[in-house]
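Apart from one protein chain that is not included, each protein chain of the complex appears where it belongs.
Per-chain residue numbering starts at 1, and chain names A, B and C are given in the order in which the chains are listed.
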Amino acid sequence: MLHIFPGDTVRTWTVDAGGVDSKGVRRSLGGNPETGPFYIEGAFPGDTLVVKLNRLRLNRDSAVSGDRIEPSALSPGYIQSTKYDDKFDSNWVLDREKGIARLKQPSERLKNYTVKLQPMLGCIAVAPPGHQAFRTGFLGSYGGNMDYNQIREGTTVYLPVSAPGALLFVGDGHAAQGDGELTGDALETSMQVEFTVNLIKGKSTRNPRAENDDYLMSLGIANSLPEAVQAATTDLANWLQRDYKLEPNEAAIVLGTAIQYNIAEVVDPLVHVVAKISKETLAKLK
Amino acid sequence: MLHIFPGDTVRTWTVDAGGVDSKGVRRSLGGNPETGPFYIEGAFPGDTLVVKLNRLRLNRDSAVSGDRIEPSALSPGYIQSTKYDDKFDSNWVLDREKGIARLKQPSERLKNYTVKLQPMLGCIAVAPPGHQAFRTGFLGSYGGNMDYNQIREGTTVYLPVSAPGALLFVGDGHAAQGDGELTGDALETSMQVEFTVNLIKGKSTRNPRAENDDYLMSLGIANSLPEAVQAATTDLANWLQRDYKLEPNEAAIVLGTAIQYNIAEVVDPLVHVVAKISKETLAKLK
Amino acid sequence: MLHIFPGDTVRTWTVDAGGVDSKGVRRSLGGNPETGPFYIEGAFPGDTLVVKLNRLRLNRDSAVSGDRIEPSALSPGYIQSTKYDDKFDSNWVLDREKGIARLKQPSERLKNYTVKLQPMLGCIAVAPPGHQAFRTGFLGSYGGNMDYNQIREGTTVYLPVSAPGALLFVGDGHAAQGDGELTGDALETSMQVEFTVNLIKGKSTRNPRAENDDYLMSLGIANSLPEAVQAATTDLANWLQRDYKLEPNEAAIVLGTAIQYNIAEVVDPLVHVVAKISKETLAKLK
Partner (left out) sequence: MLHIFPGDTVRTWTVDAGGVDSKGVRRSLGGNPETGPFYIEGAFPGDTLVVKLNRLRLNRDSAVSGDRIEPSALSPGYIQSTKYDDKFDSNWVLDREKGIARLKQPSERLKNYTVKLQPMLGCIAVAPPGHQAFRTGFLGSYGGNMDYNQIREGTTVYLPVSAPGALLFVGDGHAAQGDGELTGDALETSMQVEFTVNLIKGKSTRNPRAENDDYLMSLGIANSLPEAVQAATTDLANWLQRDYKLEPNEAAIVLGTAIQYNIAEVVDPLVHVVAKISKETLAKLK
């Protein structure tokens, strides 16, 4: 376990969701193996861990994805009638120079199909509350397998600390991913990661948040989509009321006119809806 | 009932959700009064009505919105603890020259708060199937009170025809609206509307779709958010498979890497999630 | 339209869900054709219509049911892997003397399978609010296709009146049905029906209720099961607080120890959960 201090910058790397590194060497079992834990000196329950993702760079030329839509995102009729091809090849070539991914052995119709590389971290977590231990496919108030495609280079993630040292983990890099991680596996690959940690002492929300140059983001993780919408909306309302000193009606006016939702994750053990508000909007609050 | 023909362009106007027109005159009872029906000659069940919104322009300088977040989008704890101010004034001034809205009597913190004007139609509908009659706050396979903020000038809406003549209605204009119509009422106002109708004969999806310069959009309207995600995702997969000749695995690859979701509506009798794919992505399909 | 008066008893009959009567004669189109409307003199919006089902008797020896579980009640994996036999015969013989139903052409394993006859009304409705018109497969605050297997002979149903005369309908008799109407169609058959109507003037709940010798029942009809549980529980709490003068904590104590839930309907356009409390429990309230 690496001990680091608030203000420290860490350069490290992650293996892919299957445990394979940048050289193609299997370094661990599959299932979202993580890099960490990092013990942040001075972090205690009730604090918030601040993780700025300075750099998130691909370090190899291959990825693999799922090739079927998860049934939880489909109507029963589609599930009943659809026949998939078991031999479909969903290996990808990552062309880092051009900034695109393409299928390694594309089917006829996907010969010209390319995806813009937008590396993201599927997993970023601290130790869960109450000494619990979850598999790394899980997500919750402690972060985890959140699979939100805006957790990219330049994004800052806020996580509520539940154990001394916070015990930060990162992993499950995706070269690119649509909303919801619809095929269960995005373009799974290994990565170089550089982040800087900081602490907000004695203040903690019960859920993760994120921030980038353009948005404040409340990450609503819950059992079902309606509950995830409720969690994200409520957190964003509270954020405006506490940090921007808005009254409830004022928060309603701002969110009613300016809230945006992203559906981050529909296929994991819990679902994830993000409520966000632009900094351009916030600049108009006196 | 106005009879029009495929290819016709109609210039008309809508009153606001409360029934008030551009002069401030009450023209009908409130609750999303509609303009129409327009009987499209030659439209029969099994066809698709195509409505291109050529112009959607504000025609007065005032709007009124809700000032409380709908409880269905909030956690029980927030509902229990929040006290709203009954005297909050949520009347808006629409400055059409500058293209912004501002509160008429803003509270201190919202003195500088402005919202970009982005006029949209809350309601666009044909007659529902099976001779049913729903209130205009309702939505469904026939369209209705969909409250999606991308149903704007330049957008084309596709609606499945269930009755001879289709019986097109439009109404419930919003000067601007965040995702989900979170306060129940957006910036409700009257509008000038110009649209062109066309028919796709003998082809019909069971749900509404939309299209603009940038996106194909499957409008998933359902009882609950999980079902709305399923409806929207399934329709978009079917769209790719039928019109772009993709096999199921190929559709999964494309959606897994490029789908985007919008949460259009969380507060109405049914909820509305949009699954969309960019035309830039579609251009890469051979 | 038959005009009747509060206190009147009506003897009538219903065709089956496919429109066939006791003689095997098709009397209407299928899809839950109804008997009615009955115009109850003196019934006005804001009143409650009270319908006591005095007699509900089978009047023929045949029924037909569904033979597949509705996919909405099954996990995706089961849907994907299950192959049904298209030639399965789900016609039933109703042995009214012995009080049992058995398959007409039973498969080997179901040779001895019998079901106790417990006739119930799938549909009982008044006109919906707001001049709306729904198909008879629909259900809602006005009753409708509630498919609750306790709406039997001896049960009293309470329906909120929304139109002058209430406009009572009955139909969709089932000879027997498990919880949830899992196969979409129960043992659909025709019936003799005798009921007595009464009015509670100037009092109305927003949802249907029922009562028999043993239970008070709050019928929670909603878009999703969580909302149906909320509707049913809330109505039963309000019932105890208003009619039994309990304070909120007292209602919580009684419901926490004595509430029972039934899942009445999982396969219709809306779902239906019943919250009930025994009269034995109520007798202990001072």
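Structure notes:
Criterion: a residue touches a chain if its C-beta (ideal position, glycine included) is under 8 Å from a C-beta of that chain, and two chains touch if they have at least 3 such contacts.
Since we're looking at a predicted model, the values are computed, not measured.
Taking the full assembly into account, the omitted chain touches A, B, C. Of the candidate positions C:Thr48, C:Ser65 or C:Thr189, contact with the hidden chain is made by C:Ser65.
Only one residue in the set A:Trp13, A:Tyr39, A:Phe88 or A:Phe134 touches the chain that does not appear here, and it is A:Phe134.
Against the chain not shown here, chain A presents residues 130-135, 223-224, 269-270. Residues of chain B in contact with the chain left out of this view: 71-72, 74, 76-77, 79-80, 224, 226. Residues of chain C that touch the chain left out of view are 65-69, 72-75, 77-78, 82-85, 88, 90, 101, 103, 107-115, 176-183, 186-187, 224-226, 229-231, 233-234, 237-238, 244-263, 266, 273, 284-286.
We adopt the following convention: only the chains that are shown with their structure count from here on.
Remark: chain A and chain B have CA centroids separated by 30 Å (rounded to whole angstrom). If each chain is reduced to the centroid of its CA atoms, chain A and chain C end up 46 Å from each other.
In this assembly, the C-alpha centroid of chain B lies 35 Å from the C-alpha centroid of chain C. Multi-chain contact residues, meaning those touching two or more other chains, occur in chain C at positions 224.
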